[in-house]
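Here it is, the structure, as structure tokens.
A protein chain is absent from this complex, but the other protein chains hold their places.
Then we have chain A:
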Amino acid sequence: MLDPLTRLRKALARQAVDRPPCICPGGMMNLVTRELMELSGHGWPAAHADPAAMAALAAAAHPAGCFENHGLPFCMTVEAEALGARVAMGDMGSEPRVTAYPLAGLDGWEDLPAFDPGSSRAGIVAEAVRRLARRDDGVPVIANLTGPLSLAGSLVEPMILYKALRRDPDRARAFIDRLSDHILAFGRTLLAAGADVVALSDPSGTGEILGPKLFAAYVLPAVNRIVRGLRQTRPQAGIIVHICGKMHTVFPLLSTIEADALSFDAVVSLKKARLHLPDTALMGNVSTFALESGRPEKVAALTRHSLTSGADIVAPACGMGNASPLANVRAMLATVRNHVPGAQDHARHPLA
């Protein structure tokens, strides 16, 4: 039997594994529930700003029989806050969120404060990663980054941003490039702190919102700029990119994303994704609605569906609602553990 870190590494590299890993990266792909807060003795909002609490909460899911990873941070506001966005830290039931933008328009982005990946909450996340890495417990530490369009939409009103992508492309591109470099710098810091895997989620940069032209013009180059930089820093690190929403308009473009794994929403058919992505590890995509409101049997059935549809890595389709019952989350992992890969399922998971 493989330990969770080795299994995830192999799955990301699309090497043979005994069975797919079952993970939830954290960040936008929230893995924290109220029950896990109670079990760990650490909760929101304190855990967003304290490295010991963040590390403890990030590591709560694995011993509880939920996911085979540690994941942090628990929001998408760390980078934005470092760049001057005002952030409300939320409460036990709601995540930190941006409440005021530092920019009124795209002009003036050059005046944003310098991004220091070692200070403020960015430094707290890095310290929490260090603590988790020191455990050396065979469980992968997944550090999460906010995608470039989502970060841009946290610094300037998204309506203004989306219009500028069309009306002011040179300035928009320069802005997104700069943000991509900030995100990369933060990612490098987290890798240096000992993260095994980096997950990048860009819910504001979906094909559904942007359409294929803008997706190709902005999202692809920015994401690849970050992915390449991370690889250069640490070639053995795993890289996951999560893309929200429907994919059919951008499927043909996805194969140019240089990540190890692409993670999809519940609306995406992994079988269809495979047709466009023969060489990429596919991750997903158990409905978070079922995880929060369904019964364990329903979650198990959806998990089996992901497995038989060719998921290399089983994961929730999106961020989990934090009222999701432990019984449901455990049903996911239990189903994956008991899964015997059939020949018709996915040739990539022969019994080791």
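By definition in this document, contacts are C-beta pairs under 8 Å (C-beta built on N, C-alpha and C of every residue); 3 or more make two chains touch, one makes a residue touch a chain; residues count from 1.
Just so it is clear, contacts and distances are computed from a predicted model.
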From "Cardiolipin synthase N-terminal domain-containing protein", "histidine kinase", "Putative cobalamin binding protein" or "Biotin transporter", the hidden chain's UniProt protein name: "Putative cobalamin binding protein"
Sole contact to the chain not displayed, among A:174, A:209 or A:334: A:209
From A:146, A:285, A:322 or A:335, residue that would touch the chain that is not displayed: A:322
Interface with the unshown chain - residue positions in chain A: 30, 88, 90, 93-95, 97-99, 158-159, 162-163, 165-167, 203-204, 208-211, 214, 244-245, 249, 265, 288-289, 292-293, 318-323
